[in-house]
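Data first, discussion second: the structure below is written as structure tokens.
Selected chains only, in their assembly positions.
Chain IDs A, B, C and D follow the sequence of writing; residue 1 opens each chain.
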């Protein structure tokens, strides 16, 4: 039970600021602009939620290693960091409804023959540790597939470009960005990872905040503001099932 | 405190942790063995070797000592493939540690060589030994003995620094901790466990190196 | 033909001319004491003969061979001429036996068993056969110096250079080292020794060389030099010791 | 969605972030020196408890990764409801870590002072503190300068780990920019260069100081 601070939502309203953890090493969900300010799907979502709550938004840049501790030590109110959920994670924190789809796929050069998860047998696949594609691939990849888990997106991409891995799992927008640089190795979409959406993370036992954020998500889906974000960062409309 | 610690995951992830410890140990053993050998060679060249051979070794030492280990690691793992030299993440991590420790131990060992009394070189010379023979049989062992404590500390420092190899997906102890917390969001518990293991490893490593010192150098220096 | 022929040797350290033209011929079996004030260049002369310092002028011939500064001729020279130092310079990480064996095995590639036999013989000669497995730190200064002598002898040199080999010994220990040197002299070893032990020089040496400011100031049989010093410098020096 | 960074954008952002690296280094070094001195006194002092505590302190901070120390200083205290600002946690952890190493380096220097100096001071009637203050420390500090300056390089590089608690210093800025530009070689090359520019003068001056100390008449 929360003793000291009765209710996170009340605190936020009183403070007039909501503190939200966003990634800076995971485009297109979060990276930086030339002014080192955060930009991306998660960042826009954070600002949207702040606006609808009528409070100022304080963005806290996080990595996959420290995003949950930030939340658990009450240094942020929400984590919007393309979190996927599983039973284990749900024991540690709560999740809202889905706010983003995950258009991530498995990519490889043209000469690598992969059409489905089963074809990954014997291949080395690079992913970003803790991201949704890591969780999903770990579930669906065959025994003999070797998954290499890098610290951030940059590690995954560098591993692909330098030939350390044959195959990577990442967002299609990211793959497009790699292609735009005309690299010697051209990633080609092989198959889509099961569409498993992203959720916003918050501390356990915060029903008021949970309801409020869920309401905002629902509203944003209806009024098209979330769709605009999806179009902008993922290059595709928000799918209907979200 | 509202946070409830939960270490119940340890049983499930124990194999991963043990594998991580094994990798960390392998890194430090190979790194120390190759690194110190490299350091001895390099120290010999810098202190006593032919002049024309020295500049590249000076450059090597300065370059390594003045840049972060992580960047050296990236260079070896991500950079070298562009010239056709490809290492697995473990090989790359081993190599990076050896290269890093080589540069630091070079400086340490050089200090030990320079502290050798001139009389030792002269005694070697007057017995008709060549400078290299004198170094090999007369100077090297006492020089290593003189700097053994400093060298041991450096090895422990490098062991702790090896934590960053998880960034190139080498599955060491830190990787295990990061992996675990990415699955169950138990970051505190995972890091506390990892920290405790690192502390234990460094204490054991220090003791081990001290013991090795006694075994290698049973006599006290005058 | 002299065993060691030193002709017009000059040596400078920067601006400081330490040897100003030295001429000494050493015959086989001769025992020569070099005496002189601190700084007169005695050590430098010995070090030049052993090739530890290069000379600026003049020549040094050992057994007919020129002393050249390349590694091969230095090695050849040092196989003929051994040197013993004031500070013993034993190798602290090796046992006494290993100290004596090392250079035989490394330089001459003598098989281990043979080197060991030689080491035992030489240690026996200096009265330390029983210390074969001891380490230098466990020995007194006098014993250490005797090991150093055995170590030099094991290379079977034709001459030995000794630089104040008793100067850092406690008074009680000087005698045991000098006794060993005395025996070497009796056995016909050619010896060139810098020493402050005037009594010893008088008793054992064939010839005494008095150095002063980088030159051989006087030289001759000990009775002559000590009995009737010709120069005031030597007179003053002898008076003090 | 790709950010177009010019090389100048990259360099500018890295240099701006390097200010944090410098600031953190200065703070941890100065603070670490003060705390290190304290640990040193405990470590070589007469009190047994103090010696054991100081030895344990050194073992703990030298025996665990700085990364974990930073993590636990920032988030660990947060768990107990103590809200430590990131700068305070970073400063504290870095200072404590630096102090452990400096105390050990300096202990070596104090022990390098010959026993005769202690005894001479004692036989002149000085107490322990006076011997320390007037005779031992002035000499130890002089020989301590080169290794201390040398260690400051490690501090500069160690500040990179503060990214775990949200600092955007040089290394973190490097990885952020890389994730936006997909140009690891340019970015990490520049990062390495800036670190080199920060550390090399320290390493050089440490070597020069060492040479100067070994020269005769060095106290003038």
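The criterion applied here is as follows: a contact is a pair of C-beta atoms (placed from the backbone, for glycine too) under 8 Å apart; a residue touches a chain by one contact, two chains touch by 3 or more.
Computed from a predicted model, the values in this text were never measured in an experiment.
J.: Each chain kind shows up once here, so list its copy number in the complete complex.
T.: Whole-complex stoichiometry in this structure file: A x1, B x1, C x2, D x1.
Methods note: only the chains that are shown with their structure count from here on.
J.: Average the CA atoms of each chain to get its centre, and name the chain whose centre is farthest from that of subunit D.
T.: C
J.: I'd like the Å distance between the centres of subunit A and subunit D, where a centre is the mean of that chain's Cα atoms.
T.: Comparing mean C-alpha positions, subunit D is 36 Å from subunit A.
J.: Mind pulling the subunit D residues that touch 2 or more other chains?
T.: Touching at least two other chains: 71, 75, 79, 81, 184.
J.: Please output the residue numbers of subunit B that touch at least 2 other chains, ranges allowed.
T.: Counting only residues that touch two or more other chains, subunit B contributes 2-3, 74, 78-79, 187-188.
J.: Viewed as a graph of touching chains, is the assembly arranged as a line, ring, star, complete set, or other?
T.: other
J.: Where do chains touch, given as pairs?
T.: Pairs of chains that touch one another: A-B, A-D, B-C, B-D.
J.: Tell me, which parts of subunit B touch subunit A in their complex?
T.: Spelled out, the residues of subunit B in touch with subunit A are 2-3, 6, 9, 74, 77-79, 81-82, 86, 89, 166-169, 175, 178-179, 181-188.
J.: If we count contacts the way the header does, which residues on subunit B are in touch with subunit C in the complex?
T.: Touching subunit C from subunit B are residues 117, 119-120, 122-130, 133, 137-138, 141-142, 145, 217, 219-222.
J.: Which of the residues in subunit C end up touching subunit B in this complex?
T.: Interface residues on the subunit C side: 50-52, 71, 74-75, 78-79, 82-83, 85, 87, 89-93, 102-103, 106-107, 135-137, 148, 151-152, 155.
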